[in-house]
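This is the structure I want to talk about, given as structure tokens.
With one protein chain removed, the remaining protein chains of the complex are shown where they sit.
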Amino acid sequence: MGTDIFEITVNFVKMVVIFLMMVQIVPLLVWVERRGSAFIQNRFGPNRVGPLGLTQLLADAVKFLTKEEFIPERGYPFLFYAAPVVAMIPATLALNALPLSVPIQVEAFEMFGQTWGPYTFLFQGYEFGIGIVFVLGVSSLAAYALLLAGYGSNNKYSLFGALRASAQTISYELAMGLSIVGVIMLFNTFNFTEMINAQSGPLSFSFLGKAVEIPALPNWGIFYQPLGALILFAAMFAEANRLPFDLPEAEGELVAGYHTEYSGFKFNMFFIGEYGHMFVASALMVIFYFGGYTLYPWLTPESVGAWFAGFSPTKASVLTALVLHVVFMAKVVLFLWIFIWVRWTLPRFRYDQLMDLGWRTMLPWALANTIITAVVILIMRTSWGS
Amino acid sequence: MLWEAIGFYSLALFLLFFGYKTITVPNPIHAALYLVLTMIGLAGTFYNLGAHFIAGVQLIVYAGAVMVLFVIVLMLFDLRAEIRSFTRGLFSGSLKVISAAMLAGLALGAANSSVAIVEPQSLPAAVDTTRQLGHLLYTKYLYAFEALGVLLLVVAVGVVAVSRSKGGTHAQH
Partner (left out) sequence: MPSIETLMHIGLPHYMFLSAILFSFGMIAVLMRRNVIVMLMGIELMLNAVNLSFVAFARESGSLNGHIMVFFVMTIAAAEAGVGLALAVAIYKKFHEVNIRFFEHLRG
């Protein structure tokens, strides 16, 4: 956590701020989703409350908070209450483990008549040293929110929705994990920061033992792992229970799936969990395949640091981190828009098609991707003619 | 030292409380959910012991996959309330409790006398541990690793064979 009270406080505040960032992006995303769907479907969307309908979000929040609390009579109240809270935990914990920018170096300074030694603050909630494994482990707990909601509601539709959703989640987790194995082999690390550092230069790899460099392109994972990126992105849709994989809440068959019985703010918490999942998924795509917070020819930690050479070291470090954070968020927002775009473009799968896609298409392709990656890495990194 | 003790005792309390709840609540779904919490506490304990990768795997395999399967199966059964969740018979029941208590005593005694056996040493940092773990797994223990792969294949085939139903929605007329 830290060595003195200042460091501990800053680290704690950092975690809370990252959590609030996840929560605060939800109303914006809801607005983008509604206006975006209207744009795609050639409608207007919400445009009455405030400029461009932006204050619709505040009106919605007031509506959510003042709605009647409803508890199913013969359900399990504790599980019913626990489910929305559990729905928010995985995304929060996973987001806190992702590096959102370069670490901030703070020089020693005077405060309250005392010298506070130099610090290094990571631009992330905490660093466990097992990066990807922690994120995968935490996001595999997401199935419990659905199961708790379905069981606690004591409602047939909720239970069916929960069973469908959890079966879907654990089926697609396999393809997701296997597609990440390719990335781990490629960068030879579990650590997100090391991965991003490996992607901050020009495209360079060893071809049959000889080093090759292509200065025009950045060293992004997408150029090495296109199939893995596609599988991971598709699996992320299923993990977040979004269209085209939103069978758990198929309105036509199951009323609203596992959150049939939820109203008001508890429903809103499920919503926050879903959008948090989207946020984490986009951030993972950016970190694994699109260079994280770097943009090779123009915005790398070194070149941005050179912009602020005139400032004091602490100030320069903070400004560099903020600029790179904006780069990261711009990439993430691009992916979030793709999530919304896909939702309003593709039709939904049938349930057996969904399971077929997961087990008979994506899992074999992910396995093939893993094996081919391993073999190609072995061949390329060995120097053959001596 | 103090922080280590606080971490250990809070984790131990967490584990023992939820472990106790797991074996005593009558509703099997509640038992499964308590067991999930026990598994998460164990992942924390592994992390505390420096086995970072094992902690992550514990979270993925046990809490994320095995226990989800348990909960799904229990929900499919929809067992309302168990009328008799514990074994019947005063004599056999007390015999079982006594045998469990004897085993616990034996294990505690063994643990107590095991103190002097091993010399405490320290493992290298976490990332290196994972690398070495992979290296050991693919060199020294390669044969056992491959055998496990075969075992998993056999188990997968066996499970499909056992649970293939001849009636219900998959009936072929």
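By letter and in written order, the chains are A and B; residue numbering begins at 1 in each of them.
Please note the rule applied: a contact is a pair of C-beta atoms (placed from the backbone, for glycine too) under 8 Å apart; a residue touches a chain by one contact, two chains touch by 3 or more.
This structure is a prediction, so every number in the text was calculated from the model and none was measured.
Q: Give the labels of the shown chains that the missing chain contacts, considering the complete complex.
A: Contacts of the omitted chain with visible chains: B.
Q: I need the residue numbers on chain B that touch the omitted chain, in ascending order.
A: Residues 1-2, 4-5, 8, 12, 15-16, 19-20, 22-23, 28, 31-32, 35, 38-39, 42, 45-46, 49-51, 53-54, 57-58, 61-62, 65-66, 69-70, 73-74, 76-77, 79, 82, 84-87, 93, 96-97, 99-101, 103-104, 107-108, 110-112, 114-115, 118-123, 129, 132-133, 136-137, 141, 144, 148, 151-152, 155-156, 158-159, 162-163, 165, 167-168 of chain B touch the chain absent from view.
Assume only the chains that are shown with their structure count from here on.
Q: Just give me the whole-number Å value for how far the CA centre of chain A lies from that of chain B.
A: Each chain's C-alpha centroid was found; their separation is 29 Å.
Q: Going by the contact rule at the top, pick out the chain A residues touching chain B in the complex.
A: Residues 79, 128-130, 133-134, 136-138, 140-141, 143-144, 147-148, 150-151, 159, 162-163, 166-167, 170, 173, 177, 189-191 of chain A touch chain B in their complex.
Q: Residues of chain B touching chain A in their complex?
A: 29, 33, 36, 40, 43, 47, 52-53, 55-60, 63-65, 68-69, 71-72, 75-76, 78, 125-127, 130
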